[in-house]
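The other protein chains are all here in position, but one chain of the complex has been omitted.
Here the chain labels run A, B and C in written order, and each chain numbers its own residues starting at 1.
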């Protein structure tokens, strides 16, 4: 996130325009947490995890009167346009500000889940995958030394992008995601077959799905059907922090700068996305109202290679 | 572990003696999983997590007839002395092999928990603490960006050495360990005071204690008393793997080599321990029958500095 | 590399075909270093740096009689087709084996430099960039604490892909690559301007270009013109090793598997490349005879944002 903020602020200043930061997202719009940002404020932050502008959820923003209040605050502060870095929730609010008040706004997709329609990649995804992968590499050391089955739960409430990438990169023997149907029965059968071939340790990667803890349910189901006592690891919030990867910093820098250039050129109500190596503009409504589908290719490849 | 195995094997060969590896610990003694090890087998393993000799729990070893079987197998294989790398359970078995059969055996303390009496440090502890610390640094990024309270559960079933080291090094605001009594009430009071002073994010580190999941109980208790919705992270088995730290590799190399030299010089039924920078010999019985006490100094310092 | 080898071998075996590894590249073809590879040989290698098949340069392969010898050895060993993982040199040899002997061969681009025409990414590039970035983050700590100028030399003999990616992601104030002309004069002017604005520390990233050590020449030139005593860091071969990033493991798995599928389907004399998210086939001759151009976009963005 910080790399995107840095790029937006410095590109704004490079164009001779004042840059104002809004703290804690929509909460900050309602509470007037505005602060003028200078070149120096952006020094030495590109390598830091988290966000210097903080973040927060704002249930009130669903109600029109609060959005009107936000616009009024923005006008009072002399803010003419917004770059909004976030996920589906943030973009839904952003689109409403444009639709209801014609307030110029551009979205930059920042979420570790990579579940935003219209862009190949979102900021934070590559870092989260690498962090989870590092944990899986460590767990594999123990799995191999103890001849054990591990179930590792990664983030991804409604999407399996982290799970499928981590599963392929980590050499997982089984991957569970919300979209791609693998039954516990099939998984159990595969584990039993692997054991017959002499394979003594395995790692199953699962997306957290509806709520954290799904890995425990899986472990129970496997225990009942196989007598195998799987160990559970829930990676949790460590996937959200940490110094960002090179790919994420580059993506964030490009997107943050492009958002500012676009808005100064009059583009509004769009999200900056990637399509291969290129940056593209996607209507905010398209981004929020369509579901990005996992093809399942990575999972199929992962299972084939982990035989 | 691998660094200790490498050091033992190469020191043995350097002394002109054959080195034989026993796979999966005591299970391997019963199942005759013996293998002659050469210099080349130890190449390029010092940096790897886990153990090339695998490991395993062996409940049967508690019964004398199985220990007799193990000794018989060792004799058949021409094995004259043992270096046993492990924790309290392994050392209890090791001491019995000496007591009952006068089989020469020396212990090397290898456990991430650092809970072995008679040695300042055990192999694996420094690596586990650094791994947990890395996770906490990442979590702190999110805690700070979201102004949230996190409860991070680290390993340490009967001991708080990991929790207190990680807590101090990670700047935790509260630390729960089995030995040092901090009540939930006191923790809640400290959190409330910190909030009054404007502090908006905190991290609590807790040892897992009786069973993994203690962090959830803590979160419930805090929720009831403060309305604060703490997020829970359970670091789990990732703490056991990963490339070992420099300090662990050096400790393991020194201990593994010293164990071999000592046993060739006729020492038996002792564990190699550290006392400051020096290596010392500790009777195995003393190591297993005494409890290593946490002094609580690190925790007191951590709480004072995290004000 | 190991992830690509694992994918090729396991995909081959999954198709019911024998997989044979050739050690040390073309040297191994001449010396008959062939070995049949099984599923188990590929276990637990996806996370390792380096290559289990080793590598080597083979000057003799430039001469036709040695290539004939290689083909004769391949035929004797019952090898019908080759997957060749490497860079421009390897592909030049591969194309000749097809052109001269119609030996079926497919290339997989594996080089940290990312300088192969016809593919957006090569295996190893993302890992090398992240490794160099990690070093730069550390150096920035010292640069900031000491108010100093550092010149960091990264790999990239004839190409600036690593330098420009690392430079943007690391917040470098200046980037020197073989293709994009920045003069020492301009760099000095920018450094002086930054100092006037109160900026006290800077990092310059340079590709090694013709030979390692270019950074020392740059430091000399800067010292003469500014009296600033820049510190030099040459990252060197550490950029080539280490556990691969998630993106590299995924890319390698996809490419290695696709190469096998393609060759079994009759495709020859092509390289597997990427174009955005898709895999594509590129004639080997096109890959080796064209130069992949750096656009300079990353560098321009890096300089603008590092103001």
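By our rule, a contact is a pair of C-beta atoms (placed from the backbone, for glycine too) under 8 Å apart; a residue touches a chain by one contact, two chains touch by 3 or more.
Values in this document were obtained by computation on a predicted structure and should not be read as measured data.
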Chains still shown that are in contact with the chain withheld from the display: B, C
Omitted-chain contact residue, chosen from B:53, B:70, B:116 or B:144: B:144
Contacting the left-out chain in the complete assembly, out of C:232, C:258, C:287 or C:302: C:232
Options B:86, B:104, B:170 or B:273, residue touching the unrepresented chain: B:170
Residues of chain B in contact with the chain not shown: 3, 6-7, 10-11, 14, 39-40, 44, 46-47, 120, 126, 129-130, 133, 137, 140, 144, 165-166, 168-171, 197-198, 243, 245-247, 249-250, 253-254, 257, 275-278, 298, 301-302, 304-305, 307
Chain C residues that touch the omitted chain in the full complex: 1, 24, 48-51, 54-56, 131, 135, 137-142, 144-147, 150, 231-242
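Operating definition for what follows: only the chains that are shown with their structure count from here on.
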Most distant chain from chain C, judged by the mean position of its C-alpha atoms: B
Core chain by centroid distance, with centroids computed from Cα atoms only: A
Centre-of-Cα separation between chain C and chain B, whole angstrom: 39
Residues of chain A engaged with two or more neighbouring chains: 137, 140, 144
